[in-house]
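Here's the structure we're looking at; comments come further down.
Note that this complex is displayed minus one protein chain, with the remaining chains in position.
Here is chain A:
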């Protein structure tokens, strides 16, 4: 390597490192300040905490705060995210498959209908959605607002357009012969889908699950409308809002709450990191 090349490589490495430090700086701030008491955080927000033991005290406070109800909120977030991901991916794959394999006016129209969902911003439908959920409750007696199933149904509806679109593109590239061979071997249509097609779709499943997991886990506006801020059923972002949005800014506890809200998904990311990066890169060129 020539000296010039070496110099370029070194300076690029240095620039990357600086940008990386800027990127993780807020995380550093969260961690050091989660271990401070309220006076300490006011006077010295950029120094290391005097006693790291304060972190445990703060976690205990957040855990038992009646407004946050951390364990219940975590449970709600996990249940809603898990079932939404499961239903969005399987239902969308099923829909995309029959749409690709059935050539009819109906299938073209329905595919276009799903596509139109990609350009409708949430703001246009959010107020009427709440109103519709209330109407469903009044006419059928099934409660939709402040319920798990109402929330999951909403996520399927908003998640389906992109998922159907991505599955549709992928399924088009799968040769039909494979499915025909399975039919000759005696598979019925459902078996063809679940035993033959679904395993082939694995990479696109991973991408769709990752994209939706990040969105659903962090979503605030939709749950705030369907579940309500400060109500019985609340996800973690709603809990943070109910706590931090109140008048007095208790920064020491807010930082701890933020740490506890971010920890599950960051840990999940670190574990599945390889797949996520790969899924993001391959999903993004589509």
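Operating definition for what follows: a contact is a pair of C-beta atoms (placed from the backbone, for glycine too) under 8 Å apart; a residue touches a chain by one contact, two chains touch by 3 or more; residues count from 1.
Basically, contacts and distances are computed from a predicted model.
Not shown: a single chain whose UniProt protein name, out of "Solute-binding protein family 5 domain-containing protein", "Cytochrome bc1 complex Rieske iron-sulfur subunit", "DGQHR domain-containing protein DpdB" or "Sugar ABC transporter permease", is "Sugar ABC transporter permease".
Shown as candidates are A:2, A:123, A:139 or A:173; the residue that touches the absent chain is A:123.
Considering the whole complex, the residue from A:37, A:61, A:174 or A:265 that touches the absent chain is A:265. Against the chain not displayed here, chain A makes contact via residues 9, 12-13, 15-16, 19-20, 22-24, 26-27, 29-30, 33, 41-42, 44-46, 87, 91-92, 94-95, 97-99, 102, 107, 110, 113-114, 117, 119-132, 134, 138, 153-154, 156-158, 160-161, 164, 189-190, 193, 214, 217-221, 237, 240-241, 244, 251, 254-255, 258, 261-262, 265-266, 269, 273, 276-277, 280-282, 284-285.
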